[in-house]
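Of the protein chains in this complex, one is absent; all others appear in place.
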Amino acid sequence: MSHVFLYALVGVGLFTLGLYALIVHPHLLRKILAINVMGSGVFLVLVALAARTGRALPDPVPHAMVITGIVVAISATALALALMLRVQTETGQAELADERIE
Amino acid sequence: MTPMSMIENSRQQTLFRLLLILLLSALAAGLSYVVLSLPAQDPGLSEQVTAKLVHSGVSNPVTAVLQNFRGYDTLLEMGVLLLALVGVWSLGGVPQQRKSPPSDPVLDMLPRLLVPLLILVAGYLLWIGAYAPGGAFQAGAVLAAAGVLLLLADWRPDARASRLPLRIALVTGLGIFVAVGMVLILLGRRLLEYPPSFAGSLILLIEVAASLSIGITLAALFLGGRPEVEPRR
Partner (left out) sequence: MQDIPWGVLVILLPVVGALACFLCPRRSLQLGLAVALVVVVCVTGLGWQVVELGAQRYAIGGWGAPLGIDLYADGLSLLMLVLTAVVGLGVSVYSTGYFEAGRSAIFWPLWMFLWAALNALFLSADIFNLYVTLELLGLAAVALVALAGSADALSGAMRYLLVSLLGSLSYLLGVALLYHSFGSVDIAILAHRMEASPAVWAALGLMSSGLLLKTALFPLHFWLPSAHASAPAPVSALLSALVVKASFYILLRLWLEIFPPANFALAQLLGLLGAVAVLWGGLLALRQTRLKMLIAYSTVAHLGSLFLAFPMATSIAWKGALYLLLSHALAKAAMFMAAGSILYFGRHDRIVDLDRVAQRLPLTLVAFGLAGISLMGLPPSGGFIAKWLLLEAAIRTGQWWWAIILILGGLLTAAYILKVVGYAFTQAEVTHEAGAVPARMEWAALALALAAILLGLIAPWPLALMEIGLPFGVEAER
């Protein structure tokens, strides 16, 4: 197993860990961070497997996809954080009423 | 709640967590197996990219994919970024911050030293993106870092600049991108079909506008609310 696959497996691990944290933790900031960790996992899978070309240069298309993905993730996180602050202002706590996502 | 029911609840919770860990471990194992089952060598689209790279107007393959071959994705993604800002602004004004200490020597000095350097670095990244790793988003991120540094030092844009000029600056990146696309259609080409001789210049034009907009958008996102509105409680 080449080192490329090691990175990809780490990506899978991050995805799963993030999913666990998203489900289990009630605090909204932790959920947002969990989503970010999951996103990083997916990006890592995309980029790691792009290095399998067998030549010096990796496949550039997944790299471009990940750049797009990062920008999208930033935008979503920004909106999520602003929304979280508003929820806290309105309801007094940074948790959703029924405490967890199934 | 009596102590007994609290123990019951926490037992239920522990059971739920164990079940979840079991399920997710199975998921991770399955996905790992799937990843390992992929062939050890696979060129993907790298050969097609290398073949057409000379017609794309830039020599960095990632920039070519981002700004030319798959430029439509980039257009939409800039829409996502602007949309996030509109969404954040729709939620209200800037959240009230805690009072920072009146004069912090580090925060006073740091922007003076770093912001000009950051702008320079951003310009370099923008320019070099055609030949080496770099480009509009990378430059925009560095500009945003400069913006964040200024905001941390309690700098705020002038109140008059916060209205229309700021909005124009935010819109320019996506606006120029769409405008170039539309002009090409009017000239009888397809959307974003750059003529190979002009492709490099068009990409540079779009990237300059884009990095400015991206930098300002990200810094405005850091601010967390609409600047011209009265600060909330």
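Letters are used for the chains, namely A and B, taken in the order the chains are written, and counting of residues starts over at 1 for each.
Heads up, the rule we're going with is that a contact is a pair of C-beta atoms (placed from the backbone, for glycine too) under 8 Å apart; a residue touches a chain by one contact, two chains touch by 3 or more.
Note that the coordinates shown come from a computational prediction; the quantities given were computed from them, not determined experimentally.
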item: Chains in view touching the one left out; value: A, B
item: Selected from B:V34, B:V54, B:A132 or B:A161 as touching the chain missing from the view; value: B:V34
item: Residue among B:V86, B:A132 or B:A161 that touches the chain left out of view; value: B:V86
item: For chain B, the residues touching the chain missing from this view; value: 30-31, 33-35, 37-38, 42-45, 48-49, 52, 68-73, 76-77, 79-80, 82-84, 86-87, 89-91, 164, 167-168, 170-171, 174-175, 178, 181-182, 185, 189-194
item: Hidden partner chain, residues of chain A it touches; value: 15, 19, 22, 28, 31-32, 35, 38-39, 41-42, 45-46, 49-50, 52, 61-62, 65, 68-69, 72, 75-76, 79-80, 83-84, 86-87, 90-91, 96-97, 101-102
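Methods note: only the chains that are shown with their structure count from here on.
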item: Rounded Å distance between chain A and chain B, as computed from the means of their C-alpha atoms; value: 15
item: Contact set on chain B toward chain A in their complex; value: 17, 20-21, 24-25, 27-28, 31-32, 35-36, 38-46, 49-50, 61-62, 64-66, 70, 73-74, 77-78, 80-81, 83-85, 87-88, 91-92, 95, 137, 214, 218, 221, 224-225, 232-233
item: Sites on chain A touched by chain B in the complex; value: 1-2, 5, 8-9, 12-13, 15-16, 19-20, 23-24, 45, 49-50, 52-55, 57-65, 67-68, 70-72, 74-76, 78-79, 81-83, 85-86, 89
